[in-house]
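Only one protein chain is missing from this complex, and each of the others stays in its spot.
Right, chain A next:
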């Protein structure tokens, strides 16, 4: 008897339980965001209060002044054009770093070439981006090669190390399985090797990227004649604090855009099979 009644009663009960779970989840998320917003309000408020009261407003312009300057510079087209310049540099430089990094990672599977590249990769990993930014600024001045080379030198090794790890841990059992079924090498690469390497590549890209954009802005501060970093330098030299802070704001917006939007979209696209396991 119980088997007959069970299906008719259990669906509404389960639905209400789901409703409840969703409601608590929503309340939870609202609370998280509430605290986050409160944090923003508090620190921005403190800043606004300090400006002109605790410190001279020429030395510490308040957030309202900075946002106003930001709007002005956006309207004149300076912010978008500096953004475009910096983003292009990051794009090209990082693409080169990626190609070099993957190539070296593949070559390092060979025992002799591993010895050949090993210390270069270690140096690449351990040298701070600041050093490369300085060296390339001295050598190349404001020529375009400077920032590009600085990006490649600071990031290729991160990608190399990750690719190398990925190749070392290739799933031999799956590759053997495919061979025993007569699956060809191209199809094996596409459906086993690449999906296996994807998370390693992604980790490399993620770390590499977060280094790359900082180095780019740094080289611009030192030696470029365009881009966000260059604008920061100009603003400090002319002692225009609101403008300087505006460019720092632009820098944060750029960082947020690259790290949150771009990388997260990529992650969601390529690793949907993992998230579906967690759900």
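Just so we're on the same page, contacts are C-beta pairs under 8 Å (C-beta built on N, C-alpha and C of every residue); 3 or more make two chains touch, one makes a residue touch a chain; residues count from 1.
Following the convention adopted for this analysis, contacts and distances are computed from a predicted model.
Missing chain, UniProt name from the options "SWIM-type domain-containing protein", "3-isopropylmalate dehydratase large subunit", "Nitrate/sulfonate/bicarbonate ABC transporter ATP-binding protein" or "Xanthine dehydrogenase family protein subunit M": "Nitrate/sulfonate/bicarbonate ABC transporter ATP-binding protein".
Of the listed residues A:118, A:168 or A:191, the one in contact with the hidden chain in the full complex is A:191.
Screening A:41, A:75, A:113 or A:177 against the full complex identifies A:177 as the residue touching the chain left out. Contact residues of chain A toward the unshown chain are 173-174, 176-183, 187, 191-192, 195, 273, 276-277.
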